[in-house]
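One protein chain omitted, others in place.
So, chain A:
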Amino acid sequence: MKKYKYVIIGNSAAAIGGVQGIRKGDLENEILILTAEPWQTYSRPLISYWLQGKVKREKMYYREPSFFTENNCQVRYAIPVEKINPKEKTINLADGEIIGYKNLLVATGSVPFVPPMIGLPENLNNTTNIFTFTTLEDAIGIREILTPKSKVVILGAGLIGLKAAEAMVSQSQSVIVVDLANRVLPSVLQEKSSDIVKKHLEAQSVSFILETSITEILKKDVLLSDGEKIPYDILILAVGTKPQCDLVREAGGEIGRGIVTDDRQQTSLKKVYAAGDCTQSLDMTSDTQKNLAILPNAFLQGEVAGMNMAGEETYYDQAFPLNSVGFMGLYIFSAGTYEGVVYESESPEEYKKLFIKDNVLKGFIIIGDCMRGGIYTDLIREQTDLSTIDLEMLISSPQIMIFNQNTRKEKLAQSH
């Protein structure tokens, strides 16, 4: 049996963060990476850009092709892991091999959540025109059959569904987005901001049928909950994702809204760490446990896991929801929790809503060019006491001038 000091299951952002974290504490020992996918690490969010024709396949890699060699990683592609044996500190691979680990990072990500519907094929791989939209394989399948005559129906008006809509609207005859919610991006935006995004997308020929679900998938149509039948050539199921926790669950690890970890990213199983979409995170802005399936969070958690695996004690305690997304020239930032005193402003160029509670910025929504918006993010991340800053200026636009002179000096005249 081969034994490795570091084994990583998964090969996306959290896994890469893991490699970079391990290399902060250990430049010697080999890292074994096991991935169920057949290709080198690519940026998952880029699949919509690729489908749209905005990014070439060879530019989709998340790290330079030399990354794994430079970091002394052995990557085994298309090898699913079947079982973790935490007592023995071994894992079973699908091909029967057993591998020993000293430190294991589970970075298995999330899989699409597909609600039950009459007529839903048991295995989407056996269909030619019904897809989920989270992997390169999905995007390749769609591109193979997408034509200017395609009628596209998308179930789900969340980030994934709308990015799919953006990618396909100019390459198809029609794109109709169906969602049970009464607004688009329901988990990210509120009514007013959601309405702005919806109107913008409608102006670009995306149609919406809201407060409606698909009850039955027929061969060429979908039947809606209001009784209407709409035709499709391509059906995208983008209702949401769910964390892939099976390996840890079956090994006896604690699962909540994802794999439960401590603030060093260690699971309830000793020497088994977890990071990324498969985990549960403590949202510091609401003090609640959430599944934060966002790329920056995955990388940051992976990095902290890796550092701890290599003996560099580090903590990750600054997680909160954070999204930057653009749809056909309209940019949207959302962050934190929408709770507290509201400061809302609207002009033709920008819509903005800030949420302040107990003198701390808790969350914000910006639609517009979003320039310098990260200054707001940092106020949330650092839980900056707003009594020390110029609130009026803060509300009007993010800038370093909001801070007092000492803080400005710390920021601009000291190294970070």
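Throughout what follows, a contact is a pair of C-beta atoms (placed from the backbone, for glycine too) under 8 Å apart; a residue touches a chain by one contact, two chains touch by 3 or more; residues count from 1.
What we mean here is this: contacts and distances are computed from a predicted model.
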Query - "Acetolactate synthase", "Sugar ABC transporter permease", "4Fe-4S ferredoxin" or "Aspartate carbamoyltransferase" - which is the UniProt name of the missing chain - result: "4Fe-4S ferredoxin"
Query - Listed residues A:S347, A:S387 or A:Q414, member touching the removed chain - result: A:Q414
Query raised in the report: Hey, which of A:I31, A:L46, A:I91 or A:V222 is the one touching the hidden chain?
Result: A:L46
Report task. For the chain that's not shown, point to the residue among A:W39, A:F113 or A:Y331 touching it. Result -> A:Y331
Report summary line: Touch assignment to the omitted chain, from A:L27, A:L218 or A:M371, lands on A:M371
Query - Residues of chain A (touch criterion as defined above) contacting the omitted chain - result: 17, 43, 45-46, 49, 54-55, 59, 61-64, 295-296, 299-300, 303, 322-326, 331, 333, 335, 369-375, 377-378, 381, 398-401, 405, 408-409, 411-416
